[in-house]
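A protein chain is absent from this complex, but the other protein chains hold their places.
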Amino acid sequence: MTALIGLLRKEWFHILRDRRTLAVLLGLPAIQVVLFGYAIRTDVNDVRLGIVDPSPDHATLALRDRFAASGVFRIVATVPRLADLDALFQTGDVQQAVVFEPGFASRLAGSTPASLLVLSDATEPNTGSLLQAYALSVVEQYQRDLSPPMSSVRVQGRAWRADRPAVIVPQTRMRFNPTRESSNLFVPGLMAFVLTIISSLMTAISLTREKETGTMETLLVSPLRPWAIIVGKVAPYLVVGFASVVGVLVEARLVFGVPLRGSVLLLLGEGALYILVSLALGILVSASTSSQRVAMVVALLGTMLPNVLLSGFVFPVESMPAPLQVIANVVPGRWFVLIARGIMLKGIGLEYLWRETLILAAMAAVLLVASTRSFKERLV
Amino acid sequence: MRRIAFLAQAEILHIVRDRVLLAQVLVAPIIQLLILSNAATFEIRDTPIYVVDFDRTTASRAVVDRLGASGHFTVAGAAPSLDRADEALLAGTVTMAVVIPHDFEESLVKVGVASVELSVNGEKGSAAGIVQAYATQVLADYAQARSPTAPSPRIDVRVRGRYNPTLDYRDYMVPGILVALVTMVGTLLAAQNIAREKELGTLEQLNVTPITRGEFIVAKLLPFWVLGLLDLSLGLIVGRLVFDIPMRGSLLLLFGAAAVYLVVALAIGLWISALVETQQQAMFVTFFIVIIYLLMSGLFTPVDSMAPWAQVASQINPVRHFVTISRAVLMKGAGPAEIARPLLILAASAVVVLSVAVRQYRKRTV
Partner (left out) sequence: MSAVVIEAKGLTRAFGAFVAVDHISFDVRAGEVFGFLGANGAGKTTAIRMLIGLLSPSSGTARVAGHDVGTESEAVKRRIGYMSQRFSLYEDLTPRENIRLYGGIYGLSGPQIRERTGQVLTRLGLEAVADQRVQRLPLGWRQKLAFSVALVHQPQIVFLDEPTSGVDPITRRQFWELIYEAAAGGTTVFVTTHYMDEAEYCDRVSIMVAGRIDAIGTPGELKQQFGAPSIDDVFVQLARPAASSGGQAHAAAAPPGGPS
């Protein structure tokens, strides 16, 4: 027992003295919380609009005013021909163009419809869709307002406007995330990311470093059992990891008001489960090589990359092509993100999450067995 | 000058003989490109929705049919029970629940106004907003079709999306991911490489020779500059063959911009190597910095959507400018005039960062 305490103390000092790595482990997640909240967004506002109006008249001017007054659009250029906007589209100074046909107003008054082209920069597809939707709604509102007001007939006490076009009003409720803050969504993924770095990456590097410098042999010859060596080497990193994760939660709460509606205990428990899985992976990586550099690259490609890309952290798994969705199911982070989001945003518990929890537990069991066995075989 | 040639030659030998490094340069980026390009999408297709139809009239059924036929939605459940819809939302199996009230048709016919409740699963992030917009569109289309008389006067609106008519997310992501790869090779490998020499002690040996720091830096960074451009070529080939990304502008222009950008990336790597003592630290610190740069660059999500202060901050982010250039050239077919602004900023950054990094490198500890 004292031997284990001695090892723990050495690892602890080791971490404390490597201030640069420590700064990254604590600082990076903290900064990422801010960045994700303010920088990773997909909202569309303040649209830079270009107007192509070959023959301005009262109708085009009215519609142009509508766009300008909408609060969403900002007219940055008014030109007579579409080609004049080409360069502006390419530099990104213009995101969307509304193109009137010549003689718009007279067409409007006549029997054939007046034609209008809405050209949107669709390099980012969702932005493109939203730009289109916004522009269309302005035009449609204008169109409705142009219809002559009909006298209303009262029938059975209710006004009956037979000639007015029908309107369906959608009433939207944004469940679980009323303010539509993207920050609420990434915190679980960020937690998984931090824990993966600590439990998988750092463990792999730390164990391999001992192998590389030869001190692992010394440890193995000592009275310490293999499991004690692992615990001793890994425990201090876990403390740092937990501190980092708690820091992320607190910061997200303070800066963005990210909620935690469900059981904190359950969240911590699932977190612990995820840590076990990541640890086992880190040990497996270290068992495969004695070079730190190789361990770094393998840990990065094998644990970090999948957990960031395929876990639903930033990109929704449902949007991915089928083969990747299948692979995503093998990535532990994917299940943890689901669980953590459920607990934090929806406040649900095991009654909805039992399946995901079971999957994580099964992964933990399998990987722990595999890693203890590999550790013993390669090193002992 | 000769000294640069001798040292650069030794560097090339190191690189060629280092299998881990070769894997980092050749294999890892391709794997990342393949996975990331497929995973990095916010596309909405066949989103599962739950429909609760309390009205059960021709009008309400027509709405449900339209939603299903729009190509955006799949009706995953249609029991007239709010509880079941709620459960589906809680379980995360649907992105939206559409609730049609029992007086829907009557209201629409008699009063001309009817409401429909859209309960969107906010857990789904940006998808939630898009889904809402699509649903609103379907409802508006239906309302217009139902109108007793066509509104007059009429405006015939055509919509067109420029540069990405198929709305393929990969066309958007791949140019950005190429930038990320090049950055990794440039910054990470440069930092790691010099940190390794520090760790091994060979750096000290060079510091005792008459080689100047300028010569040393050029000899060290030049091979990685070449590797960065090589990676860009590889990435473009994969992008073309596997993803069929557009290449509407001049590739020469893109490589020219990449050449300038790489100088900045390498200089940052050099600067990092002066801060650290071991390879591990080099890797961590580089990651730290590069991830921040990538997140703030508009690679994954548009710069226009960022908070105002973040947009301003991104002006000094070289990655942002190269991402802009990459997309402008490949997707929009931009020429030198259109990318002049970001390119000039990159050139200026190159000069500044390189001078700082060189100044900071000392052959002698003070």
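In order of appearance the chains are A and B, and numbering begins at 1 in each one.
The criterion applied here is as follows: contacts are C-beta pairs under 8 Å (C-beta built on N, C-alpha and C of every residue); 3 or more make two chains touch, one makes a residue touch a chain.
What you see is a predicted model; the values in this text were computed from it and never measured.
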For the chain not depicted, the shown chains it touches: B
Touch criterion as defined above, residue of B:27, B:69, B:145 or B:200 at the omitted chain: B:200
From B:81, B:166 or B:209, residue that would touch the chain that is not displayed: B:209
Missing-partner contacts on chain B, residue numbers: 2-3, 5-7, 9-10, 13-14, 17-18, 200-202, 204-212, 363-366
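By our rule, only the chains that are shown with their structure count from here on.
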Distance from chain B to chain A - Cα centre to Cα centre, in angstrom: 12
Residue ranges of chain A in contact with chain B within the complex: 18, 20-21, 24-25, 27-28, 31-32, 35-36, 38-46, 87, 89-92, 95, 108-109, 113-130, 132-133, 135-137, 139-140, 142-144, 146-147, 158-178, 180, 182, 184-185, 205, 209, 291-294, 296-297, 301, 305, 309-310, 314-316, 318-321, 323-324, 338, 341-342, 345-346, 348, 352
Contacting residues of chain B [partner chain A, same complex]: 20, 23-24, 28, 31-32, 35-36, 38-45, 47, 89-92, 108, 110-130, 132-137, 139-140, 142-144, 146-165, 167-169, 171-172, 275-276, 279-281, 283-285, 287-288, 291-292, 295-296, 300-302, 304-307, 309-310, 314, 324, 327-328, 331-335, 337-339, 341
